[in-house]
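The other protein chains are all here in position, but one chain of the complex has been omitted.
Residue numbering begins at 1 within each chain, and the chains themselves are lettered A and B in the order written.
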Amino acid sequence: MLGERTLTQLGARALAVAREVGGIAILTGQVVRALVPPRLDGRELVRNLHRMGNRSLPIVALTAFFAGGLMVVQSAPFVNRLGATSLAGWAAGYAVLREIGPILIGLMFSGRVGANNTAELGTMTVTEQLDGLRALAIDPIRYLIVPRVLAMLIMLTALTILGDLIALAGAAVVAKLVIDIDWRTMYASFADNLTPTDFLHGVQKSVAFGAAIALSSCYFGVTVRGGAVGVGRAVNAAVVAAAVSIMLLDFFITYATA
Amino acid sequence: MTRPSLVERAARAVGRPALAAARATRDLWLVLVGVLAGVIRSYRPGGRRPPGALLEQLYVIGNRSLVFVAVTLGFIGMVMMYQACLQFSRAIGDLSQVGVQFLRLVVSDFGPTLTGMMLATRVGAGIAAEIGSMKVTEQLDALRMSGVLPIDYLLAPRFVASIVMTIALSLVGGAIMYGAGGLTAHLSFGVNPRTFFDPSLVLPRHLVLGLLKAACYGAAIPVVAGFCGLRARGSSEGVGWATTAAVVGSSFAVIAIDFALSVGALWLYGGEL
Partner (left out) sequence: MTRPYLAFVDVHKAFAGKPVLRGMDLTVAKGEILYIIGTSGVGKSVTIKHLVGFLAVDRGEIWFDGQRLDQLDERAFYPIRRRIGMVFQNATLFDAMTLAENVALPLRKHQRMRQKDALIDARRRLAQVYLADYADRYPAELSDGMRKRAAIARTLTLAPEVVLFDEPTTGLDPVNARRIDRLIRELSRDLGVTAIVVSHDVPSIMAVADRVAFLYQGRVHTVGTPAELAATADPIVAQFIAGRSSGPMETPGF
């Protein structure tokens, strides 16, 4: 019967998701345990911060710029209708700081850094380099995973803060070019209407997104099965899982901090 | 030879990536042209089409992404509405306009764009991974040797399916987003559903803009993802990089197209939209 088959598929899918969530939770526990007290490889942390920042800065900057501009374009008709040009900054600004900034930058970061990380860890797992570490009595969690998780968390937060600023700048540029509102008005609009709470709300989200992206990308990397093809599948799964986590976390944080 | 001067080094630092970008853009354009040509070739009378490929792609792209799109757009709709109501109360104090404005935005922008972003992640990665691994395992060469152009065979059905499904999913996703928003506005801020569900501000050109955006995203994603897949080199590691590039590239393409079309529409209708 058709319904029965769909239910079975849904059930299997639900079980698979539950297993993944459980696995990520276990990994999170291991990471937290290695952080209290902090015993991790400092060199690896610095190296990863470097790599991940370099890799994602250009795309994040570009995305942020366009996102800011987009918000201005979307709010333009409404602002024009009310004749409230002074509110243009408010409309674009709060959307960027609270939602669009963290989400878009998070998605880009996940695609660029998260996926790369999964591919790297996955290849290392498949070629037994992870076992090699264990055989040398080096804990892969402390040496490999924790530095990457921390680096991604720190990087995403930093990138979101920077990206927010770039997005606001982009908004100002587009406002000038497309609906002819000058910098001073925009700046005043930002300053008058946006509060530190708005900013912190977004930063808080980026910390959560960073943790989610980092943990899921590491999890899918180290649980790769099936050789080369498995790595590709893991990358795919990691990116999708990160996107879903970002949406869910966004929802919960928005409501929880209301 | 003397060490290159500062000017020379600066020029090289800018020039090299600029040239690489220019070359990549040209190659991307070639892929787009190739795919369009492939589609036309397959659909003109007497053209060959791999049997069932289009249907299969419609299923892979559409059905498999439905839940993902529905869930994510639903959540985002709720969040956006929550934030909007919060800000509206703070700045204006009157929530009667939220519904109408939101509908206009969902139809002309958020529906298609957010759907596009989600599909860029899911579908883009899938296409790049498929084509990438076919490339590194030399299956593409095998196809060529049996007289089939990979672009026709592989990308053309995905191209058509992606456009169709992105439009369809945008409509579904947009509806869910709007509905979820209305629910939030009603439950958390007491907005009357009748006030909220008011299509009075939505004009035909909003719908056209939204559908056009969806179509463009649907076209862009397989082209960008296919381009990245075709450039995969080496081994499975190369496939991994191709997949990453595809996700980032298609996501960015969605944003850039959104920006371009929105600015174009604004300009066309003189700031009124």
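Definition applied: a contact is a pair of C-beta atoms (placed from the backbone, for glycine too) under 8 Å apart; a residue touches a chain by one contact, two chains touch by 3 or more.
Predicted, not measured: the structure shown is a model, and the values here were computed from it.
Enquirer: Taking the complete complex into account, tell me which visible chains touch the one left out.
Expert: A
Enquirer: In the whole complex, not just what's shown, which of A:38, A:132 or A:226 touches the removed chain?
Expert: The missing chain is touched by A:132.
Enquirer: Touching residues of chain A against the unshown chain: what are they?
Expert: Per the touch rule, chain A residues meeting the hidden chain are 41, 43, 124, 127-129, 131-132, 134-139, 143.
As a convention for this text, only the chains that are shown with their structure count from here on.
Enquirer: Distance from the CA centroid of chain A to that of chain B, rounded to the nearest Å?
Expert: 19
Enquirer: Would you mind writing out the residues of chain B in touch with chain A in their complex?
Expert: Of all residues in chain B, those touching chain A are 68, 71-72, 75-76, 78-80, 82-83, 86-87, 91, 101, 104-105, 109, 117-118, 121-122, 125-126, 129, 132-133, 235-237, 239-241, 243-244, 247-248, 251-252, 255-256, 258-259, 262-263, 266-267, 271-273.
Enquirer: Give the list of chain A residues in touch with chain B in this complex.
Expert: Touch residues, chain A against chain B: 59, 62-63, 66-67, 69-70, 73-74, 76-78, 80, 87, 90, 94-95, 98-99, 104, 107-108, 111-112, 115-116, 118-119, 122-123, 174, 178-179, 193, 227-229, 231-233, 235-236, 239-240, 243-244, 247-248, 250-251, 254-255, 258.
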